[in-house]
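Omission of a single protein chain aside, the complex is shown with its protein chains in their original locations.
Order of writing sets the chain letters: A and B. Residues in each chain are counted from 1.
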Amino acid sequence: MSNVFRAEGLGKTYPGVRANDDVSFAVEAGEIHALLGENGAGKSTLVKMIYGLVRPDEGRMALLGTPYAPHDPRAARAAGVAMVFQHFSLFDALTVAENIALGMENPPPRAELARRIAELSQGYGLPLNPARRIAALSAGERQRVEILRCLLQNPRLLIMDEPTSVLTPQEAEILFATLRQLAEAGTAILYISHKLEEIRSHCDRATILRQGKVVGTVDPRAHSARELAAMMVGAEMRLVDRSGRKPGAPVLEVRGLSTADGEGVALKDIALSLRTGEILGIGGVAGNGQEELLSALSGETATTPGTVLLEGRDLSAAGPEARRRAGLLAAPEDRLGHAAVPEFSLAENTLLTAGTRQGLIRKGLIDRKAATAFAQQVIRAFDVRTPGPGTAAGALSGGNLQKFVIGREVLGRPRALVVNQPTWGVDAGAAAAIRQALLDLAAQGAGLIVNSQDLDELLELSDRFCALNQGRLSAPRPTEGLTVEEIGLMLGGAHGMEVAHVPA
Amino acid sequence: MFRLEPRTSAPLVWQVATPVLAVLATMIVGGALFAAMGFDPLAAIRTIFWDPLFGPAAGYSRPQLLVKAGPLILIACGLALGFRAGIWNIGAEGQYIIGAICGAAVALTAYPLDAFWIFPAMILAGALGGWAWGMVPALLRNWFGASEILVSLMLVYVAQKIAAWMAFGPMKNPEGFNFPGSRNLQQYDAASNPELIANSGLHWGGVAAVLALAATWFVMSRHVLGFHIRTAGAAPRAARFAGVRPERLVALCLGVSGALAGLAGLFEVAGPAGQITESFGSGYGFTAIIVAFLGRLHPLGILLAGLLMALTYIGGELAQMMLNLPAATVQVFQGMLLFFLLGFDILTRYRIRRRA
Partner (left out) sequence: MMIDPLSVFILLLGAATPILFAGLGELVVERAGVLNLGVEGMMIGGALAGFAVAHASGSTALGFLAAAIAGAALSMIFAVLTQFLLSNQVATGLALTLFGLGLTAMFGKPYEGMKAPAMMPGPLGLNWMIWLGIALVPLVWWFLARAQPGLILRAVGENHDAAHGLGYPVRRVRILAIGFGGALAGMGGAYISIATVLQWTEGMTAGAGWIALAIVVFAQWNPWGVLAGAWLFGGVTVLQLRLQAAGVAVPVQLLSMAPYLATIIVLVLISARQKFGRSGGAAAPGSLGRPFHALR
């Protein structure tokens, strides 16, 4: 086999971070090559260098045996490199055809382009209507647009950045079928992920990154998920302690909760009953109502009377402050700009949610000393690595800020806590600490709702599991004994997507 | 080549230094402009920035400093609240005019009655008028989502037309020999806003400005309301999460800044201006925007920036008299100053590094 792409000694330094250090690896024709590493290991910097978005400080790259140093993404595309982004690089207000034209060097006239899109999408079993607007497409369909945009250029190297994070397990299977078909036609595929199981079952080789360095290139099928994880994290994974929880009386009741059509997804007739000491896991692909559910429970969006009850008290008409006073707390997924204000210090950020519960704001007056002391308390209790309470929230790493945000709510002694994506974009150490904190909180008698895209996390944490799909919540099922297959079906299966079929 | 690196928080040094740098840069470029126009740049700069305070005619011009700075500071305090929250009231000029008209209406209705309540009633009317004029864009934004920037600005033109109508019609001085313009309130003791200390330039507007500064400081740094305002400006979703109702903030910020601008107008019409004329608005409402930014939306900064802007007004007039400089020089200076300030502001938000 021949090398399609080779990197030798690539390095990149950002202020205070050595993002990549002496990275060397090669991708061969016809293989699906995984790039494995936890958050912050340097995967995205590496692919940005390959795609011409970032220039390496040192090292060399070669494509098809010739030196390769793309000046910008257009140069990368011209050389035969294509990329599907994790956060889609699509334009919501534009049509499928316009989006694809934007990703091509010399797009043909619209009619010709539409014909080619239809042709190719049928060939790969990825049906798409070129005239539709992106805003009207599902996550899986959007990804198809990205993939088709790449395929129209006959790439030699196709980079996929965490492509399955927005897909249900069934949709992911369809994607892998397409990728395998492409690989067999000779395309080299660089597949970036931190999901061990899918890499073990679908990738030919895996290069593992840790703290910006290559740990090694291995055959993922020859190793267990545990071994791969150990290579990725550099230590044995810490197991969480699930003991000591006794589900008790219902603490939070949600009945017939619906929200109006607006931006995002409308919630449709949500009902759930959360008990003390219990963790209810809600799974679902992002954009199916997770943020809307948190907003409706936290009080950010108005709810109709009789829909949200905490310990029998109707809180539907109450705003966020009143709900917090009653003991219903929440931690949104977006750390920068929702759960915390990046420009504000950690001390000031305590005022966002802990103002009245911790006595930091009394009769409208802010007690700065108390705020600083409480921030210090959170920092100590949750091992937040930061110079101190005066540091701006935006200066913290994702994991540390997430520990702070979760810690701020946990120390508020909630009766019920709603958490969205607790470990999204967080390194393994912080993720384990956060999960343990949530389990401990439940063991102390609080009820928890955890919304997450990470199914493994939900299986690890929750007592009962339900799925949120297009604003509807399924009936809960005990987590014990649930298989990934069953969960996938609860999440909406393949959303009616057609299975990729080999062209005749 | 240089490279920008975002900072997570703005260092205090640069927050203080950038306005100073902007003033210096304006002086340098302004001087060059004067030289290009055939004036002696040093003389012009000295006439504008030094002579009003320490020159031969300082005795006359020094009190003017407070006369001009009072309304600027009063208006800028209100604007700063809104700007912090990302609510853009740029129609303070209109609220200023309407405040003056409402206050004057009370006085002109009461004329020639001599009663202690007239001046307080005028203050109330001025504040209410400005408040109402500010609430129009607030309500239109809250109810319909109309841009408060455009609505508040359009209302400036409407207010100017109303002032002209008043001067020619309902408020025209019946003893004014048919000249446009209302009675002069300076000659109506119960309604006038006199100088409180002889030759100081201080009138009730100055007192109100000081009170407004103190109140702004208290709200912004000690009260939860100020925290909510800052949060709404920095991260609107975090503000909603904290329990802030955006509509209330819009109504509050536009209402308060309207009321303060209305007060400024009232004190002006009852004091230095004396009457409602066709061109009552004198641009204070727009200059106050510059004062708010130059003062970094902070009370202490607004105080200093207000005094500086007042200085350029007086210095500009002086330069017009002494050097025959065009009257619009001050406007150009103010515009340039804002440009430089916005440009230098990058130093507070980014670290500039040389690219390796």
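As a working rule, a contact is a pair of C-beta atoms (placed from the backbone, for glycine too) under 8 Å apart; a residue touches a chain by one contact, two chains touch by 3 or more.
What you see is a predicted model, and the numbers here were worked out from it, not measured in a lab.
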Could you tell which one of B:Trp88, B:Phe267, B:Tyr284 or B:Tyr313 touches the chain left off the display? B:Trp88
On chain A, what residues meet the omitted chain? 14, 52-55, 72-77, 85, 88-94, 98, 101-103, 107
Where chain B meets the chain that is not shown, the residues are 3-6, 88, 90, 140, 143-147, 149-151, 153-158, 161-162, 164-165, 168-169, 286, 289-290, 293, 326-336, 338-339, 342-343, 345-346, 349-350
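Definition applied: only the chains that are shown with their structure count from here on.
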Chain centre separation (chain A, chain B; CA means) in Å: 47
Help me check something: in the complex, which residues belonging to chain B touch chain A? 5, 8-10, 222-225, 227, 230-231, 234-235, 237-238, 240-243, 245, 356
Within the complex, which stretch of chain A touches chain B? 15, 57, 298-300, 319-321, 324, 330, 332, 334, 336-345, 348, 351-353, 355, 361, 364-366, 392, 394-395
